[in-house]
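Just one protein chain is left out here, and the rest sit where they should.
Up next is subunit A:
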Amino acid sequence: MSGRRLYLDGVSVVFDGFRALNNLSLIVEPGELRSVIGPNGAGKTTMMDVITGKTRPTAGRVLFGETDLTRMDEAGIANLGIGRKFQKPTMFDALTVFENLELALKAPRGPIACLRWKLNGEARTRIEQTMAEIGLTERAQDLAGILSHGQRQWLEIGMLLMQDPELLLVDEPVAGMTDAETEHTAALLVRIAGRRSVVVVEHDLEFVRALGRRVTVLCDGSVLSEGSIDHVQNDQRVIEVYLGR
């Protein structure tokens, strides 16, 4: 597929003198599934914030294909085809599962377009397929606010899929999930990658191993090591700052 490549070029973010990201450079190829790990405060979430336009970098560029994301706002970046799942599942509790997915579904986003929006068969089918995929078909008419934690994680992944993004940024998708749910999630992400690029930030090394792809280790805001899970687990510097502790 003719996907676009994500290229972080020397990105630095400074908060009140604290360097959250320090000259970080990273390339994610189209269709790639990449895991990003690192100790607390390594800059993983800040990296996500920079890519999605929540935080402006102090220096550096973020290129998605030819487009520099640092000049765009959150909505513009999302419409470019970059979707994000937050560390803490965030959805609209006052809306039903179905309605949450419907809002996320890729469609014209303006007020008038939303006012004139009619749910057609194709859209309904897509929503129903996604609900089946995330195992929430039975809960379609329930308010998102009453879902369990694992179900909320799933719903958010489902919302991400509805956006039909080219690049998915997934922040700690299996936090608070049972082993079976974790396994299911890993399989889902592997299935998604290939058609789309996926960047997963995770603490759970077992999960990263289950994904079984290229791993980037962040530390103090820059890349410490990169390679297969076995490669990084045997990297002396990684063991020192992260795994060894």
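Here, a contact is a pair of C-beta atoms (placed from the backbone, for glycine too) under 8 Å apart; a residue touches a chain by one contact, two chains touch by 3 or more; residues count from 1.
By our rule, contacts and distances are computed from a predicted model.
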Taking the list "Alpha-ketoacid dehydrogenase subunit beta", "histidine kinase", "Urea ABC transporter permease subunit UrtC" or "CoA-substrate-specific enzyme activase, putative", the UniProt entry for the undisplayed chain gives the protein name "Urea ABC transporter permease subunit UrtC"
In the whole complex, of A:Arg71, A:Arg109, A:Arg195 or A:Arg237, the residue touching the missing chain would be A:Arg109
By the document's definition of touch, the residue of A:Thr90, A:Thr125, A:Ser148 or A:Ser228 touching the omitted chain is A:Thr90
Where subunit A meets the chain that is not shown, the residues are 52, 54, 73-75, 78-79, 83-84, 86, 90-96, 98-99, 102-104, 109-112, 114-117, 119, 124, 140-141, 159, 163
